[in-house]
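Okay, handing you the structure first.
Every protein chain of the complex appears in place save one, which is left out.
Chain naming follows the written order as A, B and C, and within any one chain the residues start at number 1.
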Amino acid sequence: MSIGIGVIGAGVMGSDHARLIRSHVSGAQLVAVADADPARAREAAGDARVDTDPLKLIDSSDIQAVIIASPDHTHGDFVLAAIHAGKHVLCEKPLAATSEDCLRIIDAERKAGLKLVHTGYMRRYDPTYRELKATLRAGALGKIRILHNQHRNRAAPDWFTADMAVTNSFVHEIDISRWLLGTEFKAVTVVAFTSDRPEAAADPLLITLEAENGAIVSTEVFLNAGYGYHVHAEAVCERGGVRMGQPALTSVLYEGSDRAAFPANWIPRFADAYRLQDQAWVNAIRGGSLDANASSSWDGYMASYIAEKTLEALKTGRRIALQVPQQTG
Amino acid sequence: MSIGIGVIGAGVMGSDHARLIRSHVSGAQLVAVADADPARAREAAGDARVDTDPLKLIDSSDIQAVIIASPDHTHGDFVLAAIHAGKHVLCEKPLAATSEDCLRIIDAERKAGLKLVHTGYMRRYDPTYRELKATLRAGALGKIRILHNQHRNRAAPDWFTADMAVTNSFVHEIDISRWLLGTEFKAVTVVAFTSDRPEAAADPLLITLEAENGAIVSTEVFLNAGYGYHVHAEAVCERGGVRMGQPALTSVLYEGSDRAAFPANWIPRFADAYRLQDQAWVNAIRGGSLDANASSSWDGYMASYIAEKTLEALKTGRRIALQVPQQTG
Amino acid sequence: MSIGIGVIGAGVMGSDHARLIRSHVSGAQLVAVADADPARAREAAGDARVDTDPLKLIDSSDIQAVIIASPDHTHGDFVLAAIHAGKHVLCEKPLAATSEDCLRIIDAERKAGLKLVHTGYMRRYDPTYRELKATLRAGALGKIRILHNQHRNRAAPDWFTADMAVTNSFVHEIDISRWLLGTEFKAVTVVAFTSDRPEAAADPLLITLEAENGAIVSTEVFLNAGYGYHVHAEAVCERGGVRMGQPALTSVLYEGSDRAAFPANWIPRFADAYRLQDQAWVNAIRGGSLDANASSSWDGYMASYIAEKTLEALKTGRRIALQVPQQTG
Partner (left out) sequence: MSIGIGVIGAGVMGSDHARLIRSHVSGAQLVAVADADPARAREAAGDARVDTDPLKLIDSSDIQAVIIASPDHTHGDFVLAAIHAGKHVLCEKPLAATSEDCLRIIDAERKAGLKLVHTGYMRRYDPTYRELKATLRAGALGKIRILHNQHRNRAAPDWFTADMAVTNSFVHEIDISRWLLGTEFKAVTVVAFTSDRPEAAADPLLITLEAENGAIVSTEVFLNAGYGYHVHAEAVCERGGVRMGQPALTSVLYEGSDRAAFPANWIPRFADAYRLQDQAWVNAIRGGSLDANASSSWDGYMASYIAEKTLEALKTGRRIALQVPQQTG
């Protein structure tokens, strides 16, 4: 039995999900794609149907599960609609426009009595992060004392702001840090590089999260690092550490140096993570549940909540306390 | 439309192909598994059918394509049966017991007028080998002058002989070297480590292939390297080189050193290669053809032929000339 | 003409300086060693004289230059005595017990009208740090935006405190960061790992220095990292970055992994730095001056001053502003 999937949004992310469901995920079938631009919906859909109304797509009887990859501010409403229709939903990050909206989703899901929401923090499926977590779990190293994250992009568009560095990039680091540490955080501080050109965005940011168990998470987010896309993590523990290698399969001996290439952006870097996430999501739906490794609606809320507090820390220059409500879901 | 697949042989390799077709390959469906041992056929088959007679499986009307992973000496007959039935076939290496038997398969395929045979030299689908070849193709480095291959296993079973190092392990290096260089070879020489324990197998072997275009391929095959499974290639060209990195996603800082783990054996090392090979094979069948990247029946013949000559070089201690017939297929 | 050298203190550091002067530094001669323990002075001295009174050693007419490696709290007085005697002096860090005492040394040196003081921040002579700085100077990367330092020891003695992590270890990071960036700092913040065992030292510390030019220096000091001695730096600039490799000449393929060893402690890691520092110091004395690359008395003061403010930041949990007086030396 194959799961019928609808994709809402046919931009970069939506098209890629559609391609994965069509050709790389076992046990699923792309049924329909919806986008405000019918031409790009058509292109993403392949042999599948094009729907003009996302809400109609959600309600279609031949669609058991929905992937939401429409513009960020529309996520929350589509997720709610999917929950009300009793459909499984994989929503690209962020889960909703604000953390308050995320809480509404959690509430709706609780009322539905079903775990239907998978937030698309796909790094949880990246083989490198998984190997890192498996090493931590194996126990020889003891608990994490400090986790260093580095999130570097080659170049951000001109209109990119320090706020977006938090809400678009740092949210991934929040989710993966919670996943690696298995703990919540009690405070956040931000130090920003300040250029002498006042119009330039503060870039990089150095963000410190203090965990409830005493551990420290230090994250550099640098959107104009110039040389390539470079995501790196190193966990330093009581009796040793574990860190990512350079993510290159080969190196080239050329013009005086041994060169290991960086990926151009997140798409080649996390290609396997997206595929494995979508496959795990489909497998879990076939079993009637949410994948145990998924970022849930609660995780989606936490990422958005901490990002909001990080923005406050950035703007005030102060250490901001985090208040984690009891998770009741 | 989904391709119906039958798997012959439910040992390590056959079970793995069955698992891939069932859960990781898009556009295909596992229809039946055949094995002399019905219990392990049952286990490999999942929801699919168990057939007792491989030839009946090949002829089944709901099976469009067959994977052959039975004992090596049976490969040739099953491949011929598949060709006669007009079925696509992916045959684990070797293609047949002798290079002469391979020629019979080439002949049958030619008479059938269809390219039906994919020999399972899966390294051609390994992302690392593909990146290596893509770098060579890009042209900046110029042509290969020397290719170094290293094929190391942690430990071979007691009954393993130097002959098997050639026919089981070195065949992979032959196929991938032909694929990387795009040329044929004119001579082969072998030097063997000779232990002072006369009963021990000559291990490692150092095998030199001389290519028709002047390039050299030097391959170490070491079946008892002790420390792990380690396949490595470095191509040195006119203006630079390209080589594999250490195949570890993370490294561990522990007890005085920075440690990058080796895979235990070929299964984790080439897991992606098998999946991508099986997916490409299915995709090509859906398009009615043989995948352009596949090791064909001709390639399967060449690997077996060169392996036979390599055995002759090992036994005589002499440089053996290779005679490549004109490929007429 | 060979420079006559006296060494005060024959502990680990003093003995090592004596050994270097005796056998590895060209153009110098070890004349005398002084230590409260005459036996270990004897052992360090080799063929050289043993003096019981350090002040007499400083005044000896056959000694042109003095290395001070006595207990930390005695440094300041010996340095002042050397200045008054008109002798060149290489003083192990810290330059004096407090930053105020350092100012007294700067004052004495100014009155003497000679640059006589070389503070032993030897990392400035480490080939790896020098290569890193040369790459930054070459200009292609642009200015540093963020510098990450990691200072990890395998294990600290039981009596080690978080204060000592600042005054013994972090001082090296202060000096080398000032040397790499060529700028002063305006604020310091500390976040400490806090164990649930209240008696345990806060370890690691994560220390953030904000530079006057907007750059950020983030330093982890972890004295019980468990796995080895690991000093690492990565400078991330406007158009790229530069970072240290793993400091191992070889790696070992053993029991499942590729292992690059860490040095046991700072002695093997910085053996070349000490030798090259002492040689450069001797060469400069032969030319009548202070080596241009040396950490001067001013640099020694700055390291001590910032360390004191870092302790304040650690104790208060607050961001502490740094006030750099105009350098008048």
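By definition in this document, a residue touches a chain if its C-beta (ideal position, glycine included) is under 8 Å from a C-beta of that chain, and two chains touch if they have at least 3 such contacts.
Remember, it's a predicted structure, so these values are computed and weren't measured experimentally.
Of the options C:67, C:82 or C:141, the residue whose C-beta touches the omitted chain is C:141. Checked against the full complex, the one of C:102, C:242, C:284 or C:322 touching the unshown chain is C:242.
In the complete complex, the residue from A:42, A:110, A:259 or A:286 that touches the missing chain is A:259. Among B:220, B:272 or B:308, only B:220 touches the chain left out of the display. Residues of chain C that touch the chain left out of the display are 22-27, 127-128, 131-132, 135, 140-141, 236, 239-255, 260, 279, 283.
For chain B, the residues touching the chain absent from view are 142, 145-146, 148, 152, 189, 191, 193-196, 203-204, 206, 208, 210, 213-216, 218, 220, 222, 224-227, 236-241. Taking the complete complex into account, residues 225, 227-228, 230, 246, 248, 252-262, 264 of chain A touch the chain not shown.
Going forward, only the chains that are shown with their structure count from here on.
The most centrally placed chain, judged by C-alpha centroids, is A. At the interface between chain A and chain B, over half of the residue numbers appear on both sides, which makes the contact a same-residue one. As a whole-number value, the distance joining the C-alpha centres of chain B and chain C reads 57 Å.
Inter-chain centre distance (chain A to chain C, centres taken as mean C-alpha positions): 43 Å. Note on chain placement: the centre of chain A and the centre of chain B lie 37 Å apart, centres being C-alpha means. Within chain B, contacts with two or more other chains are made by residues 246, 248, 252-255, 260.
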